[in-house]
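Below you will find the structure I want to go over with you.
With one protein chain removed, the remaining protein chains of the complex are shown where they sit.
Up next, chain A:
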Amino acid sequence: MYVFSVPIFFIVFRETLETGIIVAILLSFLKQNIGGPDRDPVIYRKLRNQVWVGTGSSLLLCTIAGCGLIGAFYSLNINGWGIADQIWEGVFSLLASLIISIMGIALLRVSKLQEKWRIKLALALATHSRTSTDTATTRFKRFCEKYAMFILPFVTVLREGLEAVVFIGGVSLGLPASAIPLPAITGLLAGCLLSYLIYKGGNMAPIQVFLIISTCVLYLVGAGLFTRCVVYFEGYKWNHMTGGDSSESGTGPGSYNIHTSVWHVNCCGISINTGGGGWAIFNAILGWSNSASYGSVISYNMYWIAVIVGFLSLLYREQRGHWPLMKKSAAVNQDSDIDTPKDPGEPEEPIQLPTLEETDDKSATTKAVAA
């Protein structure tokens, strides 16, 4: 039985990491601003608890939503769809490949994740501060102010969590339900651990090495899923040509289209029935197939070329401030999710950011929240 889905592990890991960073930023902010020995410990504890309660309740909600959604997917009984199975499997593989490919980038930029959330949270807090200075104060607004430290993580985590649920749903469509719990739990634990390490500060270098290795594995999986998508589509076409007859052939002659075959070895098949358990893991992580077609080989290589071009372009943009082959001015559009830093020369935003390092900067913004 297939019990560990690598994409699901990474998705949960990444979303947990992101949630962890949000919580860490908020906690640091509280600690720095009102958690000192000369501050009010009651308010500090209250606000800190708000953060935890907001995060926790949000997580609970997401978990419930996730279970419900995935349960609904499986109740559709995808395996009962016959020959169109391969079309679905192909679409799911493609979806999973795209999801983890896009998500993977952020994993390498923990500092940017932190940066992003600092900005977002600061903006959110600034909004509250502005509303509090308004003359027209409604009860709702006051409620919001009073429970900002609950609402902020609650809403943010809920958003991230639902995103994770949708992504997990997306990549798990082609998988048995048994493949979800184990990677979800381990991903959650790994994400919490890493968030804690980041929160504690300390040496980020080993963490970054770990993230680089993880991302490499993630993209290996992504490449494998991408090529499997092509394999599924080709399998559908081949079954159509043979009248569904090739499924009888197992992994031997006849199971593949000889005219599009690049290699076919009569061993190392991925079917567990034929003793290919080990090869099935190889297939899940690296996209290995004992029967490769022009389509699967070309798609595999194209995926990596796209990855190479994509990452080099990102690096170029970070260093030069604009995309390769584009004029500098045209490049300063803000991509909201894959946040790249602004041009070094650009002035910082006027709002003061709460950072983990700040110790004594008590701006109007932060005071307003604390009050």
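In the analysis below, a contact is a pair of C-beta atoms (placed from the backbone, for glycine too) under 8 Å apart; a residue touches a chain by one contact, two chains touch by 3 or more; residues count from 1.
By definition in this document, contacts and distances are computed from a predicted model.
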Field: Identity of the absent chain, which is to be given by its UniProt protein name, from "DNA replication complex GINS protein SLD5", "Multicopper oxidase", "26S proteasome non-ATPase regulatory subunit 8" or "CHL4-domain-containing protein"
entry: "Multicopper oxidase"
- request: Provide the residue numbers of chain A that touch the chain removed from this figure.
  value: 108-111, 201, 204-205, 208, 211-212, 215-216, 219-220, 223, 241-243, 245-246, 248-249, 253-255, 257-259, 262-266, 286, 292, 297, 300-301, 303-305, 307-308, 311-312, 314-315, 318-319, 356-357
